[in-house]
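Not every chain is included here, but those present sit where they belong.
By written order: A and B. Residues from 1 in each chain.
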Amino acid sequence: MLDTTDTPLKALIRRRKPGYSLEAPFYTSPEIFQADLDIIFGRHWIFVGVDPDIPEPGDAMKFDIGTNSIFVVRDDDNEVRAFHNVCRHRGAPIVHDYKTTVGNLVCRYHSWTYGLDGKLLFAEHMGADFDPSCHGLKPVHVRSLEGLIFVCLSDDPPADFDVMAAKMAPYLAPHDLKNAKVAFEKDIIEPGNWKLTMENNRECYHCAGNHPELTVPLFAYGFGFAPEELDEHGRKEAEDYAKLVTSSHREWESCGFPSECVEHLDDMITGFRTERLPLAGDGESHTGDTRAACKKLLGKINDPRHGALHFWTQPNSWHHFMSDHAVVFSVLPLDAERSLLRTKWLVHKDAVEGVDYDIENLVAVWDATNDQDSTLVGYCQEGARSQAYEPGPYSPHTEMLVDKFCNWYIGRMAEHLGR
Amino acid sequence: MLDTTDTPLKALIRRRKPGYSLEAPFYTSPEIFQADLDIIFGRHWIFVGVDPDIPEPGDAMKFDIGTNSIFVVRDDDNEVRAFHNVCRHRGAPIVHDYKTTVGNLVCRYHSWTYGLDGKLLFAEHMGADFDPSCHGLKPVHVRSLEGLIFVCLSDDPPADFDVMAAKMAPYLAPHDLKNAKVAFEKDIIEPGNWKLTMENNRECYHCAGNHPELTVPLFAYGFGFAPEELDEHGRKEAEDYAKLVTSSHREWESCGFPSECVEHLDDMITGFRTERLPLAGDGESHTGDTRAACKKLLGKINDPRHGALHFWTQPNSWHHFMSDHAVVFSVLPLDAERSLLRTKWLVHKDAVEGVDYDIENLVAVWDATNDQDSTLVGYCQEGARSQAYEPGPYSPHTEMLVDKFCNWYIGRMAEHLGR
């Protein structure tokens, strides 16, 4: 617990009404944004990239979590390490490019030189009393879950990452992300608080009206619906969809692809959810024609019709794994009213662009969908600025996961601030 | 009263010296800007546009007061209604364009649909317990004074709007604004606090040195002057001007155009001032050649020489009504150091562009004058940032209305904050 005195933030947390969106300051207040950085992004496992971002020893990638610059680097023993990107002399950054390859890590200001393990190897003119062993780069906790890289800025990272890892490894393993490559990646800055980006991701109530591309491969009945609003035809379609899910799960599980839903969105510190779901049309991938975008399939998969494995994590990521490609999304907060959405499309490392896959076709659905979602996120940010905004009710049929995201968020804040 | 404790703002209010400009924090402090939004723009009648902005049922116009997005819409019964532009589900805006025409009001996020009266007509998937009647758009108080639209964000708007309306209606009626059209409109962002924009508007001490276009139709002696500084020639001119005002008023009043000065700038909550004044040269209009800019005159006016009816309101508007056209100005605060000035030029709705009027000629004087004033406002904003700035004395002969604006402002703040 940080603090035992009462604060406006604690009062807001205490009075949050389940089933409703959050009060406006959670989306607009710079003070709460700072608390989000400290508590949510400072003490939980944050998804930041993939093993294929740094495939070889000496490969490094830097990124920002709040105002902290961090980099991951593959050491000579092939392990991924993470460090604060801050020279121990006068604080200059060590890694200047998003991605780079280095022998040692040399500061540009006064040439202090560190090894890939962060140890200070060389510092000129520092005098006889200077102890290099006290001046290594500060390490950051890092884990790779079947190729998905998470870091935690806390000295005491949540231990239940292991629970998630144990549960998720069999789901992810067939897609063999470590032997994939990043075919394309794109950053967009969404004009909203990071929580609005997450909430937008956690429902498809808005899909029918806003995502013409995404609704081609997705089944409408997978978005949730109010049973009482269905006519006879609708009821029949909903039943057919439910049967398809059951039969697909049975088939996929029998050939080594775990599929059933696992949900710990608001009952674990490292909250997550997964499920493998069938796709519409030809049923192969998140593409404009529902067919695989890459001829060479991921890992050892040989049938393209394995639906899409969805993996959601709290607080900042979601992932779609198809037979032919995977799309991974990382949300990084910029300020109370802006967030970075970093999206990477991965294919088998041996797939050849122009032969096995075409970038435009590969990225078309999610590139368009991200832009649409960004606009929607901006709408809610605008609304939160108004004195007329008040928390509105979530649909009990289509916005349950949004509610769970908020539950998790409020719970984690309460845990650290005291109730 | 918001608060009974003493604050720096209350101390500043208490020690304001009449006859002098305000202390610097009134122009620069983000906290006082927030108080201005709450008290001045949140509890008084704010001029936002004209009936001809939304002439037909379904026509809507949105605008911002501080961080509140609001829209006015003409309902099917031809009444103007105003609502907070915030969906009751998750807060997205309902109206996205400055001006638009709609059947119903449909939210883009999850398609909640409201009537022009703000009632929630349709919301999918919300479940059996959901009560649409509790989720209508939040209304905003709105009044049209002979075609000038004012809104008030408070639940309890100042009642003396009726006093102003009763007094002003006969002055405004002959110009028949409801049967006019917006021939041109323009927004500029002035680089200063909204009060500096208002203060600049409330004196013409600066006109001789800064407004070459405006000083053509205006009489110099109408700006005020120190009698002791006049030579014999000047005294004669000043007397001639005073006689012209008296004779013009007599003539105009006799044919149904109320003209005499009414001033309640600092003795009413809804402060205002009006007067009809003669114009120089050919005496017809605020144009480069002092002739009417529009052949078709407003309402049933048949003589172009009716001078200019001026109407000033506290806190945020001024208006000039000539025989041929009207110009209306709305000041909307953006932040402590920037303000939106929205200007609309109106002519008879049946006047034909290119035949009856030419836009360039119509807008020339006030477009140039606004730009000059914006520069002057920026000068005072620069000054207010300096530790050397201190309130300076207003001229007792040319800046009386500036002083009354400040008196009104200080009085309204004191009323709401406690003295």
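The rule we apply is simple: a contact is a pair of C-beta atoms (placed from the backbone, for glycine too) under 8 Å apart; a residue touches a chain by one contact, two chains touch by 3 or more.
If you're wondering where the values come from, they're calculated on a predicted model, not measured in any experiment.
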Query - Assembly size in copies, with 2 chains present - result: 3
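The criterion applied here is as follows: only the chains that are shown with their structure count from here on.
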Query raised in the report: When the C-alpha atoms of subunit A and subunit B are each averaged to a single point, how far apart are the two points in Å?
Result: 49
Query raised in the report: Can you list the residues on subunit A that touch subunit B in the complex?
Result: 21, 199, 205-206, 209-210, 224-226, 228-229, 376, 379-380, 382-390, 392-393, 395-398
Report task. Enumerate the contact residues on subunit B facing subunit A in the complex. Result -> 42, 67-69, 84-93, 108-111, 124-128, 130, 135, 138, 153
